[in-house]
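One structure coming up, written as structure tokens, with questions to follow.
Here's a slice of the assembly, chains where they normally sit.
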């Protein structure tokens, strides 16, 4: 099926399908450092690519919106080039998009985040969207968090997630230009890192500065990344997101 | 050791210990319905009791602050009596407490929530607290989320958390007046409930209205609650929170 | 009559009376220093106790809400342990409670403050509550400001209000654990205090730092406090608040 990608349509084209749309998919990520491995665009581009793939599966059932590129990355600010929004700004963007979509008759929205640092703000946003606009909003990751079981099975690094072999693999598969193949480097975790603190949280959260965790800004071991692993991760992510979307648009 | 409980002290008394304080514990909860089983104060009182118990373990290392009672409960508004804050309001309270504590030389704060609905706002708050005040803030649950393994082992209900046997047991142990022993009732889960949607989220979130999930406002089966289970849960929660606090104040 | 105290009820219990409720009483105070005389909880606990007493008089006519404990205390920040909200935060809490109560059909709210420092914010809040939610909101003190005539008659200290004999007496009567009987001390007013400025305001206000007024954080002379005086004050406060509530719920 042909995906309904807002960036590629005119309003006249969209107009033919607008009443079919059951859910809008809004990709979101960050422009933050990803070690020497992948570029600042990693999270946003991965999320958008996943959204487009879903768009091909759902055709006019799903409107694929342009990505909300800038995200919440204060914990990466010590690495030059990282740009962060304040949580309130980020939440407002998500709300405004929801409000706008509702004007066009779309009342269900799934935000797809390529960046874990957005999760608390996403959770706060969907509460506000429901309270203020009465729109059903959902959010999901698009990477390692969705397929923990697979990554465990593949013996991926324990401390993983950011610029690790899983994320680098997925980037490679989805958008090879994001990956600096010749520069791939294992995460240089600091021994005395506060990151251990996060490890002890059973049900809660800790604010931690990434530079205190990893000297090169990466976790895991991206030298083990491969396009094949990227495909495997992505296939399973798509499968699981489809299950979710099927229920949402029921 | 004697707990340093702000509500019970004068400033003259506190003044002797204020320079010893390594972390402030701020309990928080909600005033939302808990089925026919426990009262509107359930979450807040449980969190405060846990905080006081921790206070006894840490003495002048930990300042036990009064609870932030009102929480984020829009999903319970269909049940009469529930009172909710907007997320922004709730986050501002947590920020102001952090700012105030910093004026007195306290730079580490652990928020202890008896209410899962606060978690996204807590996560957003600790980000803002770090960005705006440069204070290290942490948060943790105090109930079933902290001891999932124990509850699985005990064969507690699968769909659990709110007004279930675990929470009711913990309430019974910590503050018996919260529990309406004669009225305990199993959660009346609606068959066609949207709750299944939550089940399919691997790594993300869904806003859901509690009344669409449970007719009587409860999950699990509180008729299976007991003071003994409450003690067991609480002992393990305390043990795990102590591990966390030990690392925080290191 | 049995008071309708939200903290002590389940929604099932409240549900029987919710349509009878004519007004909600929302106690509020502060967690600020009260000299060597009474604890940080003084204002909040006094207000809540008064609210419960009123609850016994009004039964299902009045819903007694949990207290808004944290208040506006920037002028006490020089005394360790004091925690203050920003005015905007405090006002938002009052608004959210009003909004929530309206969802349950309650359109009249009386805020009862045990802390004078909240008064301007209370006045601002009721204006916003009316403008934005069209709810009739009222506020009142619960202590010396309500019974000035009695205190004059009793020859109470001229510079009084905070941690003075009147407040200490009322605390003693309402919640003896608030009072440090062995530590009661007269207010150590600074001779060159800016407080005189407040004295010259006929119709207006002055921001003043409490530490510049009183070295030990107290006004008046709490060594003259007694349970008897506390009862007398409280009886008259209750009488006058009943007159007010009678008119509100007419």
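So that you can tell them apart, the chains are marked A, B and C in the order they are listed, and the count of residues begins at 1 in each.
The rule is short, and it goes like this: a contact is a pair of C-beta atoms (placed from the backbone, for glycine too) under 8 Å apart; a residue touches a chain by one contact, two chains touch by 3 or more.
Bear in mind that the values here come from a model prediction, so they are computed numbers and not experimental data.
> 3 identical chains shown; how many in the complete assembly?
Counting every copy in the complex, the total comes to 6.
Everything that follows uses one rule, which is that only the chains that are shown with their structure count from here on.
> Ignoring subunit B, split the rest of the assembly into groups that are still joined by touch.
Once subunit B is set aside, the chains that still touch form these groups: A | C.
> Pick same or different for copies subunit B and subunit C, depending on whether their interface residues overlap by over half.
same
> Could you find the chain whose CA centre sits the greatest distance from that of subunit C?
A
> If you average the CA atoms of subunit A and of subunit C, how many Å lie between those two points?
Inter-chain centre distance comes to 48 Å.
> Any idea how many Å lie between the Cα centroids of subunit B and subunit C?
Going by mean C-alpha positions, subunit B sits 27 Å from subunit C.
> By the touch rule stated above, which residues of subunit B touch at least two different other chains?
Residues 86, 88.
> Which of the residues in subunit B come into contact with subunit A in the complex?
72, 74, 86-88, 91, 113, 119-124, 126-131, 136-141, 145-148, 196-197, 200-207, 240, 243-244, 247-248
> Please name which positions on subunit C make contact with subunit B in the complex.
6-15, 18, 31, 33-41, 44-45, 63, 65-70, 77, 79-86, 88-89, 92-93, 95-97, 100-101, 103-104, 177, 180, 183, 216-217
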